[in-house]
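Please see the structure below; I have some questions.
A single protein chain has been omitted; all remaining protein chains appear in their positions.
Now for subunit A:
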Amino acid sequence: MNRKIADRIATITFVGLSMIIVAILLYLFAYIIMNGFSKISWDFLTSPSSNILAGSGIRDQLFNSFYILILTLIISVPLGVLGGIYMAQYAKPGKLTNFIRSCIEMLSSLPSIVIGMFGLLVFVNTTGWGYTIFGGALTIAIFNIPVMVRTCEDAIRSVPRELKEASLALGITQWHTVKTVLLPSAFPGILTGVILSAGRIFGEAAALLYTAGLSTPRLDYTNWNPFADNSPLNIFRPAETLAVHIWSINTQGLIPDVTEKAAGASAVLVISVLIFNLLARWIGSMYYKKMTATK
């Protein structure tokens, strides 16, 4: 009887805890989207922001966020995948590997504001670039690479050992096995990791405050020359992202409709992150089904 009661209590506790998590998430989404969704309009997404006038938009911030995201992924995904392959397949168990693993874990758990300060010292001051998109992307990559390494290592390790054995037993070298057997099988896991960390990058503010800056030059979207000062593609221009914009208009905004704009921008941000997450699940499961022929 006692054991039955204990079992009951355990079940109720776990169900209760997960309900709390779901409730918090739903409340947060509902709150942000109910407040912000009505503020989103085509005009809001496509007109530039303003420091003093009402009725401004988030065009440049939205573009900057995606641009920094893409640059960061271009830097961190290849390095992360290579690091993950090394940790999963080549690193011999021992003191050195444990040390590397601790470094990776510590790097990924450093507060992003601290990494932002480091970015300021190195990518802004030492290089003499000033506030740039590239500096911002490098800074975010610093704490995104260890996350990618970890994700890829886990994804590669979760490939059944039998597959690796099958390949080696055919006389296929380790590198070829990694390339043709392990990576394709680990692909859904790696992709999910990439897209989930894309959500984190998209919402990152602290590390970008001192690296990509709080302003965006007047951009001309018809100028595709990446070296021109007013080109959106220029990676050596300052760029305020959406998350930074939300912070800055809330703390130092002079526009009269600041609450509305902040709510609208937050809703855009949250919806984007939500889309990333759903996309990750969807693509991952599609690929998995195709690969394993399960219906």
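Simple rule for what comes next: contacts are C-beta pairs under 8 Å (C-beta built on N, C-alpha and C of every residue); 3 or more make two chains touch, one makes a residue touch a chain; residues count from 1.
The rule is simple: contacts and distances are computed from a predicted model.
This figure omits one chain of the complex; the name its UniProt record holds, of "Deferrochelatase", "histidine kinase", "Phosphate ABC transporter ATP-binding protein PstB" or "RNA polymerase sigma-70 factor (ECF subfamily)", is "Phosphate ABC transporter ATP-binding protein PstB". Screening A:127, A:173, A:225 or A:252 for touch with the missing chain picks out A:173. Only one residue from A:49, A:112, A:185 or A:241 touches the chain missing from this view: A:185.
Considering the complete assembly, subunit A touches the hidden chain via residues 92-93, 160, 162-163, 165-173, 176, 180-181, 184-185, 290-294.
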